[in-house]
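Before we start, here is the structure in question, set down as structure tokens.
Apart from one protein chain that is not included, each protein chain of the complex appears where it belongs.
Letters A and B name the chains as they come in the text, with residue numbers starting at 1 for each one.
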Amino acid sequence: MGQIAVFIDRMRQTIPNSFIEKLHPIIKEIPEIGFISVEEDLTSSDAIQRMSKRLEQGSVDRMIIIGGSPKNYESSFHRFGFTTPLNPYQFSVANIKQQSLWNLPEEESLKKTKEIILKSIRIVSLSKPIHTQTIPINPEVLIIGGGIAGISVALALAQSGIHVNLIEKEKVLGGGMNELRIFYQDLGDAQKWLEEKISDVTSNQNINLFTQTELIYLKGHIGRFEAKVRKFDETEIILHPSLIVVATGFKREIQREGIFAHRRVVTFSEIEKLISETKAPPLYWDGREIQTVTFIIDRVNEDIKIDSINAIKQALLLQNRFECQVIILCKDVKVSSDGMERLYRRARQEGVIFFKYEEPPKLSLVNGQFQIDIKDTSVIKKEDQWSVSILSDLIVLSESFKPNPSNEKISRLLGIHLGDNGFLMEDNPQLLRIRSNRRGIFILGGCRFPQTLSETLIEGNAVSEEVIRFLRNGTYTYELSVAEVDPQKCALCYTCPRVCPHSAITIEKYAERNIYITYGIPEQNQWPAAKVDPAACFGCGICVGECPAKAITLRHQPDELILTQMGINYKHNS
Amino acid sequence: MFKKSDVVIIGGGISGITSALELKELGFKSTIIEKEASIGGLSASFCCKASESCNKCFSCVVDKKIFEINTNKINIFTNTKPIALNGSPGQYMLTIKRGKEKLQIECSAIVIASGIEPYDATKKVEYGYGRFKNVITAKDLDEMLRKKGTIIRPSDGKIPQNVAFFQCVGSRDESIGNLYCSQVCCAYALRLIKSLRHNYPQIMFTFLYMDIQPAGISFKKFLNSCQADKGIRFIRSLPSKVYYSPKTENLRVRFINPDIGDVVEEIFDMIILSVGISPGKESNQISQIFGLSFSEDGFLKEPPYEKGIFLAGACKGPKDIERSIIDAKSTAFKVQNFLRGLN
Partner (left out) sequence: MVDFDPKIIAFCCDQSGYPSLDMANSLRLNFPKNVEIVRVPCGGRIEAHHLLRALETGADGVILFICYEENCQFLRGNLRVKGRILYLHKILEKIGIEKERIEVCYLATNNGVKLIEALNRKAEELKRLGPNPCK
């Protein structure tokens, strides 16, 4: 072991010189100290340059910084650290700007500072170097799901020269957007726009489209996935993507019970089709001329605004183009989308009537027309809150949005989490919406939660950006600050693959050298043990804690590090 | 003085910061121009609104991003504003000003992430903001919680017992000409209420609203837990007037109570106004300098792709932190397409 360099950061003079003079004798007592250097502001770029020049002189192989919070120094040191002979993991920070040390009388604060410095020195003496590893990463991506989310990512990536394999379960692309005919923003033709996109996909050289194809098997980790897909004619192909994008969408379901099974109770998709296919009034459904239409929303899907947006858009068109009288019954008018409040006001100006209900409306059939009984809650006086009866030709009901039934299978095959409502991935803000728990697998769009088209398109761009970030250089470099299983100690209890939140552990037959645990055993003596893939591991240490045999270690976070920080064993032993 | 940068980002809030970090990962050099003395923008003053578990307010993500950018050595000019743009798409020359000093930056693309302002609640005269001490905005409350850790009445420093939240202040309001929904205030106010209920179970809250707008994927569970809480009263009615008592410094609020079915007046000891989102004060200047137009609601409109000027975040339209981050990533993608197209 070489010597330890000590850099003292005065943090722009917030640590008084007199204090630092008193620290010098404490530090000089320790034999392994190479040199001590005092800087005014160690986070500035000239200080860092001076630091790296002194380190290059070669007599020290580890260092400590006495100054403020480690978080201030770590990332800048990590960035240049790999270029000096000093490994960035062989450094530790003695944070003396903590715990109101400034408030204590000088003797006490010196004592405490000495403890902190001694702890840091022990930590850095125990530290071991951590290296980096680079794997080649081919510009090939697998997109599961050919709805508008999958299509937009495929086109964005293909445009950047990335080779895309797009697999879709059905015969046609488009997914849920096949039901959308009219955009709410400008009432334009949504199907024409979608057809253009689909034709772009089918004609793009960089996109391999597989319809009626499903994923049946996946193994591997980021950069080297191996995916087996089965086509409609039962043939199986093996693909080797570096990254995977899941865009399987959601499902619409309608409960047709009792009066809701009537022919003149229609869904949003049916009304959308009717509106876009009828050229001029009057509107006909089931052989009957439609004059009054009632929308009942928020019976299911209370927390989703898509229904509200569709209802207001369709109501405006029915009232305006087809001279119907439209009534919308809802719990809340959800206009939290760009331009929706104006559309809502326009609908009201055109004559659409809105009722907000708390108790669900009662439906009955009277002389061939629907009668909907609802309380008019918009009046002030309680005695004026009459029951209103609406006679309607047509009732439009929202379908409920359900998770895609294949989500469970996808979650199992890909090792990604299922949220408690059946959609993919839990709602954790740290995931920033588009990431899954596995490095290299992204999710977007309706499979995570039903959302509007414009939000899905923005997510599509964000996913494309993250994918391009990975694939930019042709290689992926990561630090080996990861967990490692000692195959000799592993008891094959299968605990760690189940607890790893990032699905980075698999059981394999291997006996070759790990990164740091060296066994050099010849190939014949292979045995099954748990293996952590270093590219997929995030270094959280959960498996280390759960392993009953203590077979897993985090090289940069050993138990001694924790015990030393607790105040055990840090008194210097030579 | 002359500097070169691939991209210049106007605005150092969460959208500007995210765009800069993403562009750096994509291999482009960015420079952030921020008009205030420190970066972080509006969302940096937000506090964590967790109750027994995370309520997805994203304020911790903002702090993490700010930390990331401070340690990533991206050029940031604070106390600086843009004043003129010359050149052509792909070869812009931007003049910026800091105090008396002027500087020119040569860049290939520009990202406008100038953000938004909370609606100026003094304009809603009937609510008494600025005149009555115990009427504050939700943003004031957020800052108070972040810095002091507790909710107190400005008049006497005591913890209130009976607090009212007024929603839609400055949004969906024809009388002031704001015909848009600010989209974020319902969830924002409810998160504040839930977190305060958790820390101060003795405070009673009254939530006066028009419609509840959903936000995020766990909203249903969240809303159900708020509605099940006996300490939060949901009243679908926006108040008409607030009266102030100089003696008790309490407030009397006049509104329609739909349960009773009549106009009522109730006493509260503190009122929080959920102010909506307004276009940033600098939008006019920015639109002039960069040649941008406005949408119907007064927010900036994205110019044609060929111009090489892109918009990120809430300056385009109301967004919460989550959507601003995703939007900034989406903008970074468009910018990198543009820059690669130039080569």
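The working rule: a contact is a pair of C-beta atoms (placed from the backbone, for glycine too) under 8 Å apart; a residue touches a chain by one contact, two chains touch by 3 or more.
No experiment lies behind these values; they were computed from the predicted model shown.
Q: Of the residues listed, B:Cys48, B:Ile159 or B:Met204, which one is in contact with the missing chain?
A: B:Cys48
Q: In the complete complex, the non-displayed chain touches which residues of subunit A?
A: 69-71, 95, 97-100, 102-104, 417, 426-431, 437, 499, 501-502, 538-542, 544-546, 554, 557, 559, 562-563, 565-568
Q: Mind pulling the subunit B residues that touch the left-out chain?
A: Looking at subunit B, the ones touching the missing chain are residues 47-48, 50, 52-54, 56, 59-60, 63-64, 67, 146-149.
Criterion: only the chains that are shown with their structure count from here on.
Q: How far is the middle of subunit A from the middle of subunit B, if each middle is the mean of its Cα atoms, in Å?
A: 23
Q: Would you pull the subunit A residues touching subunit B in the complex into a rising list?
A: 45, 71-72, 74-76, 156, 159-160, 302-305, 332-342, 345, 356, 377, 380-385, 419, 421, 423, 427-430, 432-434, 448-449, 455, 458-462, 464-466, 468-469, 472
Q: For the complex, give me every residue of subunit B touching subunit A.
A: Against subunit A, the touching part of subunit B is residues 22, 25-27, 54, 56, 58, 60-61, 67, 71-73, 172, 174, 179-181, 183-184, 186, 211-220, 223, 236, 256, 258, 260-263, 296-297, 317, 322-323, 325-327, 329-334, 336-337, 340.
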